[in-house]
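Once you've had a glance at the structure underneath, I'll fire off some questions.
For chain A:
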Amino acid sequence: MMKFSYFPGCTLKTRGAALDRCGRAAAEALGFALEELPEWQCCGAVYPNARDEIATRLSSVRALMAARDAGTELVTLCSACHHVIKRVNGDIRRDEDIRAKVNNYLKPEAPYAGEAEALHYLEVLRDRVGFDAVKQKVAAPLAGMKIGAYYGCLLLRPSKELAFDDPENPSVMEDLIRALGAEPVVYAMRNECCGGYVTIENPDYAKKQAQRIVDNAKALGAECLITACPLCMYNLRANTDGSLPVYYFTELLAKALGVDGEEAKQA
Partner candidate 1 sequence: MQRIGVFVCWCGSNIAATVDVEAVSQALAKEPGVVFSTNYQYMCSQTGQDMIQSKIHEYNLSAVVICSCSPRMHEATFRRTCEKAGLNPYMVEIANIREQCSWIHKDRAEATEKAVILGRAAIAKVQLNAPLTAGTSPVTKRALVIGGGIAGIQTALDIADAGFEVDIVEKEPTIGGKMTQIDKTFPTLDCAACILTPKMVDCAQNEKITIYAYSEVEAVSGFVGSFRVKIRRKARYVKEDVCTGCGLCTEKCPQKKVPNAFNLGLDTRRAIYIPFAQAVPKVATIDADYCTMLRTGKCGVCSKVCEAGAIDYKQKDEVIEREYGAIVAATGYNPISLAQFDEFAYSQSPDVVSSLEFERLMNAAGPTGGTLLRPSDGTHPKTIVFVQCVGSRCDGAEKGKPYCSKICCMYTAKHAMLCREKYPDTDVYVFYIDVRTPGKNFDEFYRRAVEEYGVHYIKGMVGKVVPENGKLKVRASDLLDGRQLHIDADMVVLAAAIEPDKSARPLATMLTASMDTNDFFTEAHPKLRPVESPTAGIFLSGACQGPKDIPETVAQAGAAASKVIGLLSKDQLTCNPCVAAPNEMMCNGCSSCEKVCPYGAITYVDKEFRGPNRTTLIRRVAQVNPAVCQGCGACTVACPSGAMDLKGFSNRQIMAEVDAICL
Partner candidate 2 sequence: MSVNESFRPTIVAFCCNWCSYAGADLSGTNRLNYPANVKIIRIPCSCRLNPMFILRAFQRGADGVILCGCHPGDCHYTTGNYYARRRMTLLFSMLDYLGVERERTRVEWVSAAEGAKFAATMNEFVETVTKLGKNRRLEDLRCSK
């Protein structure tokens, strides 16, 4: 059985519990194990764009180091955590200065040089499990559902560093939707910002942002949206007219696989 280190992140233990719970249930059904890192800390929440910020990079490095020591790849479900961890890993690999400072600070037994691989759950489905294998495991196909995948920013950009998918025309969630037996709806706003944390300061502006996304998806025929980010989820639900239901992608995945069906409906 494939084994991965798993980093849930703060929100997945609370408000975003459905993302976590369904993700774990689906992993089990698909035959790979997510082993939660012991004593994991915050990923850092936002990637420090400033090159000279070291402290905010440290907690990601701790998670990465733990995965390296466990000899497994590090999987995250939350796009924000994934974004931070993957980019910090890239910094460690690319930037000698950051690498030296981080190692000086943490003084690990074995210096960390970016040996671990940071993966998003979707990448695991695409590159390790394969969508054909997912399709074979689907027990209750989501036939007839028209689903718009919402990517947001953090999964895709900057593509140079995240190398997750085509940043302007991604396909991994659409492929997943197809594997689950539903019909993907491609709409251009799927990689535009949901409003992010600006909702705290300026909810009106966040509302405008989120509503545009929903309008575009609806115009193209989507009946619901899926996302991989709790903050996107919040903005798409709380800052729109609520005309489109929004799910975590793992909720629909678990539902199609026939696990955790009851809970997915409640979510």
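Selection rule, in plain terms: all candidates are chains of the complex that A comes from, given by their letters.
As a convention for this text, a contact is a pair of C-beta atoms (placed from the backbone, for glycine too) under 8 Å apart; a residue touches a chain by one contact, two chains touch by 3 or more; residues count from 1.
This one's a predicted model, so the numbers in the text were calculated from it and none came from an experiment.
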{"item": "Complex member touching chain A, one of 1 or 2", "value": "1"}
{"item": "Chain A - residues contacting candidate 1, complex", "value": "159-160, 166, 168-169, 186-189, 192, 215-216, 219-220"}
